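Of the protein chains in this complex, all but one are displayed in their positions.
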Amino acid sequence: MDDKIKLLETFENHFPERDFTILHTCHEFTSLCPKTGHPDFAVIDFEYIPELLCVELKSLKIYLQSFRNDGIFYEHITNKILNDLVAATQPRYFKIQAKFGVRGGISSIITVEHFKEGYRK
Amino acid sequence: MDDKIKLLETFENHFPERDFTILHTCHEFTSLCPKTGHPDFAVIDFEYIPELLCVELKSLKIYLQSFRNDGIFYEHITNKILNDLVAATQPRYFKIQAKFGVRGGISSIITVEHFKEGYRK
Amino acid sequence: MDDKIKLLETFENHFPERDFTILHTCHEFTSLCPKTGHPDFAVIDFEYIPELLCVELKSLKIYLQSFRNDGIFYEHITNKILNDLVAATQPRYFKIQAKFGVRGGISSIITVEHFKEGYRK
Amino acid sequence: MDDKIKLLETFENHFPERDFTILHTCHEFTSLCPKTGHPDFAVIDFEYIPELLCVELKSLKIYLQSFRNDGIFYEHITNKILNDLVAATQPRYFKIQAKFGVRGGISSIITVEHFKEGYRK
Amino acid sequence: MDDKIKLLETFENHFPERDFTILHTCHEFTSLCPKTGHPDFAVIDFEYIPELLCVELKSLKIYLQSFRNDGIFYEHITNKILNDLVAATQPRYFKIQAKFGVRGGISSIITVEHFKEGYRK
Amino acid sequence: MDDKIKLLETFENHFPERDFTILHTCHEFTSLCPKTGHPDFAVIDFEYIPELLCVELKSLKIYLQSFRNDGIFYEHITNKILNDLVAATQPRYFKIQAKFGVRGGISSIITVEHFKEGYRK
Amino acid sequence: MDDKIKLLETFENHFPERDFTILHTCHEFTSLCPKTGHPDFAVIDFEYIPELLCVELKSLKIYLQSFRNDGIFYEHITNKILNDLVAATQPRYFKIQAKFGVRGGISSIITVEHFKEGYRK
Amino acid sequence: MDDKIKLLETFENHFPERDFTILHTCHEFTSLCPKTGHPDFAVIDFEYIPELLCVELKSLKIYLQSFRNDGIFYEHITNKILNDLVAATQPRYFKIQAKFGVRGGISSIITVEHFKEGYRK
Amino acid sequence: MDDKIKLLETFENHFPERDFTILHTCHEFTSLCPKTGHPDFAVIDFEYIPELLCVELKSLKIYLQSFRNDGIFYEHITNKILNDLVAATQPRYFKIQAKFGVRGGISSIITVEHFKEGYRK
Partner (left out) sequence: MDDKIKLLETFENHFPERDFTILHTCHEFTSLCPKTGHPDFAVIDFEYIPELLCVELKSLKIYLQSFRNDGIFYEHITNKILNDLVAATQPRYFKIQAKFGVRGGISSIITVEHFKEGYRK
């Protein structure tokens, strides 16, 4: 699972002198439950302020598809994706919110944030 | 009723260095009225910031199902569930909000919070 | 399970000379899955045209609560409830529609009708 | 309860040569449950095509208020109100639909119609 | 009250060869209750298919304002307005629907239609 | 009217060490107008932070039903109910908001709060 | 117009030791335009904190009805009503917001407040 | 275009001792595009706190109608109207917000404010 | 892919003497595009009238999950699922409607029906 980060491609931010906000929403994330092996489904928001690099959208799609057959807890998916995107893009700010569908009558939302050291929104 | 807490399983939080928020919503809680024995129904939100442990979702479902045939007041259910989840996961923050259906023309919402000593959101 | 019908009480319809329609909606039905033992939840509509008898509402509530700890398929619950209500009230027409919550990403609606012999709406 | 009909006042329909429709909606009906003595609440629609007489609105309000402390089944209230209004106004058509609030997790709608002999909408 | 019709002005319909529909909605009708003298308020729809004449809008406003201080039943207002408009414009079809506000917890809608002899929509 | 408070039952709050919030909403309150004797209807919210006692829900229902045939102003009902609930439960905080239906074209909302001496939310 | 205030009746506030809020909404206000004589229509909110007196609701209705045939500007109606209600009830706080319907394609909202000397919300 | 201001009439504010707010909304403003000659349409809000004068509503309507055949940029209309209304009424505060319809796939909202010297809301 | 049908389990319909309708909705179907290998997502309705057998819900979930890593056209998935369910349950009637998400700005709905020979709804 550590190699997934290689799937993420970036492109140069031509406007690093400026703080601006990018919000991508993936409507079709799916992975597997590590306890039962059954599929999980989520809608995931990616909100960030880039520094020198932006994540390329098609590579983000392929990166997210790579979880399709992995068994992993909601909480760990969300944090791992945040860590990978932070490592790949070195942003000023990054927030991920993953909204998972109903399992056993229970739905779940996981919210994780990262701030570059010394940076405050 | 004191043994219910044994039903709660946890898994290690791999990202304790970071404050992040988990929101589980159980859409199908049911217990019994301690006065009349008739069933009560609620939607319950569980919002928390973990420290070293997360509650495992399937065990949470089974824990909540264990109240199915217990007679207990709304106010005590909500506080007991909070206490059990705090004991099991030792979180930084935990809030439970239970929304009960109409009984005798009256609906009810109970809201309870816990903060780890010294922790402030 | 065959004795449940004894829980149903009726009262005399004082207006049998007239076709009229009664719609009761139970928002809080619960039973158990016969495969897994886990709870199921449904909203059930009861629409009927009485002849000489109406079902008494409190007894209907207690009758429905009697399924709380029974393991039974959706399709059989719905048909059994129809059969019991037809046997108890001998109506001109009876329709039951049971809307079950999400299980494994799948929700279900079962619809069953009964017409008294020779009766047409 | 048979004297309630005396509370209903009528006024002459100045336009009997024409079929037209009157819909009154009472948002605040209340009576008592004949089993438990607890209050019931309903919204009631009165839709009719008059012949020679219309029901006067203030008398209808007082007539409906007269059920405030009566214990009576939903099905019988609705039919009795229809019968009283038909007797008082001798209409071409009259429909009553009473929508009762939740009791024991169950809500109810009763619908009753009357056609003057030989009249079809 | 019989002179009100003189307030209605008409203009020639230049397109009588075609059936077309005109809908005027008066949002601010007010008259008085003939029993209590208190004001009543309604929203009134006027939908018609003209033949040789259309009702002039400003005269319709003044005609409707002329009821401001008249005590008259809902049912009679609605029929009288229909009769006056039919007399003034001789239309192929005319429908009036008057929606009166809440009085004593009861709201009312009166609906009246006129068809020219031999005309069917 | 002073004896109504005896209808209110309480049960011991097992969790007094913690501030938590209880919100009950009565959807079906009715009393009488002290001027006209006609019925009034309201939806009433009860929001409080208990100390040693909680109000028992069924007794609250019966307490509220006891106003059914009392003539009393909106403003005084709301304040009296607050005073009775404060006397019965000695809470840290209590707020009552009563939303009354339309009378004479006018609807009303009355909002009253109580804080235990020295307590601030 | 100065005598209208005599129409306002008050009753004693039994709970003057407590600040509480009363909101009445009149859905059916009408007066006349001082320029054209045509009727104006408004929805008016009355929000206040009483001291020793509350305005009686039926008298408020009759007071508001007394403007029915007066020609007066929106801005002056709203201020005059505030002044009359302040004179009649001597409140701690009073706010009036009048929302007038469309005239010549223009709708209007007038908002006026009064604070008792030395009182702050 | 400079003479338009003469169309604005005012009336004396009888309540200058009090800050209060007037909001007029014109739903039907139209002018012409200075580049293409095609019509533009807008909804315009006028919110102000008067001092000694209020703008008379019918004159405001006629003033706004005078732009019907003028070719003028959105930004200039909005500012000119503000300047004219400030000159005519000498208010404590005036805000104009003009919401223009879609042109070439683009819609526009212009917002302008004026404060009397030394006055702060 | 031909072996998938073995995943479908059935149970005996205890009420074959009656036509009744079962509607299952799978909110989380996913498969792969046969051209690009990228994932597809659909919501699928299963509506049927059983004869002697009903499809067991958990086996239906597992059957649907078996398409997770198959490359197959929308049209073929929908028809194959219909064929498999018809073969497994021999129903009187079966309809499948699959609603696929947006791909390249295009969404798709495929609808397929089966009638038992000689059976008409």
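For clarity, chains are labelled A, B, C, D, E, F, G, H and I in written order, and residue numbers in each chain start from 1.
In this text, a contact is a pair of C-beta atoms (placed from the backbone, for glycine too) under 8 Å apart; a residue touches a chain by one contact, two chains touch by 3 or more.
Computed from a predicted model, the values in this text were never measured in an experiment.
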Item to check | On chain I, residues whose C-beta touches the chain left out of the figure | outcome: 38-39, 41, 101-102, 104-105
Checklist outcome for this item: Touching the unshown chain, chain H contributes residues 35-36, 73-76, 78-79, 83, 102-114
Checklist entry - In the full complex, which residues of chain A touch the absent chain? => result 11, 13-15, 18-28, 50, 54, 56-58, 60-61
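The rule we apply is simple: only the chains that are shown with their structure count from here on.
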Item to check | Set of chains adjacent to chain D and to chain H | outcome: none
Checklist entry - Residue numbers at the chain E-chain G interface: does the shared fraction exceed half, giving same, or fall under half, giving different? => result same
Next on the checklist: Tell me which has more C-beta contacts between its two chains, A-C or A-I.
Outcome noted: A-I
Checklist entry - Rounded to the nearest whole Å, what is the centre-to-centre distance of chain D and chain E, using the mean of the C-alpha atoms as each centre? => result 28
Checklist entry - Taking each residue of chain F in turn, which ones touch at least two of the other chains? => result 27-28, 38-39, 41, 61, 101-102, 104-105
Checklist outcome for this item: Pairs of chains in contact here are A-B, A-C, A-I, B-C, B-D, B-F, C-D, C-I, D-E, D-F, E-F, E-G, F-G, G-H
